[in-house]
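Of the protein chains in this complex, all but one are displayed in their positions.
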Amino acid sequence: MTASFDLWKLTKTALFYLLVVVIVVVSVFPFYYAILTSFKSGTDLFRITYWPTSFSLQNYESVLRVGSFPRNLLNSVFIASVTVLLALFLAVTASFALSRVRFRGRSLLLMTILAVSMFPQIAVLAGLFEVIRFLGIYNTPWALIFSYTIFTLPFTVWVLTTFMRELPIEIEEAAIVDGATPWVIITRVFMPLMWPALVTTGLLAFIGAWNEFLFALTFTSSNDTRTVPVAIALLSGGSQYEIPWGAIMAASVIVTVPLVILVLIFQRKIVSGLTAGGVKG
Amino acid sequence: AELSVVSGDTGNGLAFLQSQLDKFEEQTGHTVTVVPMPSSTTDQFGQYRLWLAAGNTDIDVYTTDVIWAPQLADQFLDLTEAAAGVVDQHFPSIIESQTVDGRLVAVPAFTDAPALFYRTDLLEKYNKEVPTTWVEMTATAQEIMDAERAAGNPDMWGFVFQGNAYEGLTCDALEWVKSYGGGQIVEADGTISINNEQAAKAIEMAASWIGTISPEGNLAYMEEESRGVWQLGNAVFHRNWPYAYSLGNGDDSPVKGKFDVAPLPAGEGPDARSAATLGGWNYAVSKYSQDPDAAIELALFLASPEVQKERAINQSNLPTIEALYEDADVLAASPFMANWKEIFQNAVPRPSAPTKTNYNEVSSLFWSAVHNTLSGNGSASENLELLEADLADLKGDAW
Amino acid sequence: MATETMASPVVSAGAKIKSELMQQRVRAARWFLLPMLIALAIVAGWPLLRSIYFSFTDASLNNLYGAEWIGFGNYLRWSVLESGTVRYRGLLVDPAWWNAVWNTVRFAFWSVLWETVLGMIVALVLNAEFRGRGIVRAAILIPWAIPTIVSARMWGWMLNDQFGILNDLGLRLGLLSQKVAWTATAETAMTAVLVVDIWKTTPFMALLILAGLQMIPKDIYEAADIDGVHPVKQFFKITLPLVRPALMVAIIFRVLDALRIFDLIYVLTPNSAATKTMSVLARENLFDFDNFAYGSAQSTLLFLIIAAFTILYIWLGKVNFDGGDR
Amino acid sequence: MASIELRNIRKSFGIVNVIKGVDLEIRKGEFMVFVGPSGCGKSTLLRLISGLEDITSGEMLFDGKVVNALAPSKRGIAMVFQSYALYPHMTVYENMAFGLTLEKGKDKEDIRKRVERAADMLQIRDYLDRLPKQLSGGQRQRVAIGRAITRDPKVFLFDEPLSNLDAALRVATRIEIAKLHEGMHETTMVYVTHDQVEAMTLADRICVLRDGLIEQVGTPMELYEKPDSIFVAGFIGSPKMNFIAGEKAANFDCSTLGIRGEHLQIKDDGIWEGTVIHTENLGADAYVYLEMGAEEPVVVRLEGAARYKSGEVLRVSPMQDKVHRFDEAGKPIR
Partner (left out) sequence: MASIELRNIRKSFGIVNVIKGVDLEIRKGEFMVFVGPSGCGKSTLLRLISGLEDITSGEMLFDGKVVNALAPSKRGIAMVFQSYALYPHMTVYENMAFGLTLEKGKDKEDIRKRVERAADMLQIRDYLDRLPKQLSGGQRQRVAIGRAITRDPKVFLFDEPLSNLDAALRVATRIEIAKLHEGMHETTMVYVTHDQVEAMTLADRICVLRDGLIEQVGTPMELYEKPDSIFVAGFIGSPKMNFIAGEKAANFDCSTLGIRGEHLQIKDDGIWEGTVIHTENLGADAYVYLEMGAEEPVVVRLEGAARYKSGEVLRVSPMQDKVHRFDEAGKPIR
């Protein structure tokens, strides 16, 4: 173990951790700044500080007390969760068909699904509004759950199709011989194997639904049905032009924390080599 | 009946609205729910359009900006008859701005007009008068700014305003143009008047501020950003709406007690005058309302002198009823309103009534032309010439 | 379109009876696809057709249902002036539109490029074994987790020339010589938007690439170590080709998203001509101006442009749709 | 218990014909082994029997009934895959019970008993709660076999079940399978391998495949002693049969002379001369590789240890009655 080697190795490790630190700082800094700002009030907001100078929970208090923010949080959790479950359910079954069953027009279908996600949301807004009113789900969570499939579904279908293709064929065949129907294969054999992909796409879809603003604004019309991003946009200062930065930052912190916790819970699933041991290797 | 009123009102405003609605409910037995909207006016407007286009029956009464009613006129009920008795109490110019083809599409709730905020302490320190023309203001601003910077405040600026390319710039620039006697973009009869020398001069003047007495970043400022600079004590002059007045006097404000307001400066030239863009909010009734009578009742209630008075007292909103400016209670609660009466008398409406549904596009073309000039893309006269052509295209045969 | 020749038994199935297994699978596939297709048809198909229809009418939001068919008028129409010169109007000759197209393409190109590069770096870091990986993984997702409207405003705040922390930081670190109005000036507005978008969406890329990286067998890196392949070269010759499928899907979705970019720009630099994108322009026409039909035409054209890009990308990138078995 | 009959079975993938017309009868309770070189279509044929792959043309009969279109799960088969194909997320018990739980009306207790019986049979009872990844390769393959056993199939299909196991385990598991067959002699077994030792030791009959066609079907000793072609002769037996062409063969009135390593004797008056190029001592026996002007070196198998040096020149003779003679078409001359 020569000294020079150790040095080089040390430098490499140091550089690596430096990179990690840079990545973390860059990702977190704005959030940190948001937290910082959320503890400020009044003219303090316009002052640049790098460290907490004042500490007041007033913004949090006002966010949570005023209006229906807690209720909006619940709405968001419900809507995003159901959206993800629905999208994953539809996508898992569809991607099984798309990746595992040969039939004519398969790639055309994949293209069509992709095409759906090409249309600007702005442009479908009016038509979607009509559909939602026609279905009678206007101003209910279902309006959002329903409309969010437009961006969660193509994405999850595509990603899951890519992943499902990689699953070993032998396992499926073993299940077929065991008498498993496609449904059983999906639910009892493939799903447990696809944790990384499911969690990853689920998480991304969840965040997408969690953050969506335009549909949420358009398809709901009461405080009780709105979601968090709209609620944040509804946070307002004492007058028309005043932007309540402190409160907005406090609200953002509140809505971001659950996601961070979600990621921490699922992060082991995001990286898991479950296939090991099933097939040789 | 069950009514719903959609409102972009903010924090306290919303609470106030609720308190008034409670009264209304008590008086009439109707129930009213408020559908709050984000304070961004573009978001609100887009929503309203969509809802109205789809014939949304869920909303009965809309809170509308002064410039919206003409654009949405087709979707609102004519209130002329219902409001026949009360119309006279309001400033005629406001009623006029809400009247399209002889139909009164919205009743005014309160009005709004900007002012020139100035630092009394600084003017005193350098022994300056409150400027009455832009040229004076420019000179004063420059002088104080330079002196303050030399004195160790490198962040000091002379004048901040709303320079971002958005509706706010239309307001600011309309004031400049009007104050120089350059007309109001599109005149009441629909003629496009913007391409004139005075207008060009006014805008050139504003362009000369950027980088001298106003920061480059001013080109991206909306109300809050400019207020930020101002309220930190980093600007000598500031153009803003009345809301900045009470905030500037907040307990933690560095400029608390060190500033006052004055009418915006006048320009130079034949028709020079002080001009302030007319703002304000109104109530309109959707023609898809399932109970139009109750809805009209509500709109009129919200525009009534009683509510306006409460509003003036509680919210410091400027009433649209002239009489209220003499009301002792109002003046006791908001003494500054006396200042604003003068400002308000100089108020100029944006050309939304003559341009009707095209107003937003007109405004957008106008602020783009101004913003281009401010950022140094072409001279004012070049840009105004192009603007005129674009407006003519847009207008076609008639607005 | 990259339709592979499907050397499948089903193609030649005409002559013979399909086995029960294949029938069952095909039947199941049909049932599996049906709900998704119905959902997509309602949620996207119908509104989409409506928009396309409106683009051929003179609809305005005030008069949506009384719209009249005007053919391609929104796209291109011309009139002959008295002087005899032909005057073209419509979307295809609208400089504002083409400016928006250019902005969008520029934005999409740079943002996706940077997101891919940075996402790859982040994914590689996350793929390595080190202490506190979980925390880092969560930290990295924060930008993606903050609602766009909030993060756009937050950045707008941080990029502010007077009380923005980034200018302050830049000055303190000596990176800037004077405060820059990032979102205000035409030269920097696009950069500002790009920075925010890259900051915000790199986690998305990173996560998808990470999922792809996890599927690469570790042993071939050992083979490469023995072959004396420098880590950098390993990356380009081994990692990159092998994460390609995952990368391609991630990029497709990012490109599609970037070409439709709306909320970020709408909040950050809503009216700057230097950053106005197709979606923002379309929104303006659809809802702000009284040009619903014109806005629909823009949306439709936007759709076509994105479709063209996608097909080009899929064709150039040889993205494989097939490859599944049976 | 089922007899299987293949009638002119063909299979193509797209334009590639993989199975080119196979006729075969597998008797009830028989242990049939498919051998052949890599890519000859063994696995494909097995998968056609299993129903996992569609038959392109021809007829497949189980107990006299056409099953061409029958789903795998309804054929009463069980299959063991080369790559184990265990469900990675299920414990050994769950892996083995999975197929049973899918059948309706199965009693839990009954399932448990059947799984435990199979586990006992294969000595994997201790691992029932483990996940596959916690097992060694041999254990995994036993689980895979156990999973098949619990299904109590009429036909048992194996696709190279031992090829991922180490030598000792391979021998041990091979014996397990042989015992299994003896214990379940009602069950028809079809076994794919490319290891001729497995084929020889396990099979009742061996089916040698070559390029999608059957080359020969017969008992191991038939194939060993009376190969129907050079190909079979070369495929069965270890070390590989030596083939000598040219003049030396002509002396034996044939085009190619086949002679197994154990049927060559090194003696001073040997009729052929060769140079030692390599010697392998396996302990009990030894292989001597001689360069003799043939295409490949000729292998001589000796008992005990061989102490020849490379380059040494030896003389060898074939045992007269153990010589195989082939004509130009590769067919035996008898």
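Here the chain labels run A, B, C and D in written order, and each chain numbers its own residues starting at 1.
Keep in mind that, in the parts below, contacts are C-beta pairs under 8 Å (C-beta built on N, C-alpha and C of every residue); 3 or more make two chains touch, one makes a residue touch a chain.
Since we're looking at a predicted model, the values are computed, not measured.
Enquirer: Based on the whole complex, identify which of C:Ile135, C:Leu169, C:Val229 or C:Ile311 touches the chain you can't see.
Expert: Spelled out, the listed residue whose C-beta touches the missing chain is C:Val229.
Enquirer: For subunit D, which residues lie in contact with the unshown chain of the complex?
Expert: 37-39, 136-138, 163-164, 166-169, 171, 175, 178-179, 182, 194-197, 200-201, 220-221, 224, 234-240, 260-262, 278, 280-285, 287, 289, 301, 303, 305, 310
Enquirer: Could I get the residues of subunit C that touch the absent chain, sorted low to high?
Expert: Looking at subunit C, the ones touching the missing chain are residues 217, 219-220, 222-230, 233, 237-238, 241-242, 244.
In the analysis below, only the chains that are shown with their structure count from here on.
Enquirer: Which chains lie in contact with each of subunit B and subunit D?
Expert: The shared contacts of subunit B and subunit D, listed by label, come to A, C.
Enquirer: Can you check how far apart subunit A and subunit B are, centre to centre, with Cα atoms defining each centre and the answer in Å?
Expert: Centres of subunit A and subunit B (C-alpha means) sit 39 Å apart.
Enquirer: Measuring from the mean C-alpha position of subunit A to the mean C-alpha position of subunit C, what distance in angstrom results?
Expert: 16
Enquirer: Multi-chain contacts in subunit D: which residues touch at least two other chains?
Expert: In subunit D, residues 52, 71-72, 74 touch at least two other chains, as defined above.
Enquirer: Which residues does subunit B have that touch at least 2 chains other than itself?
Expert: Where subunit B meets two or more other chains at a single residue, that happens at 50, 53-54, 228-229, 232.
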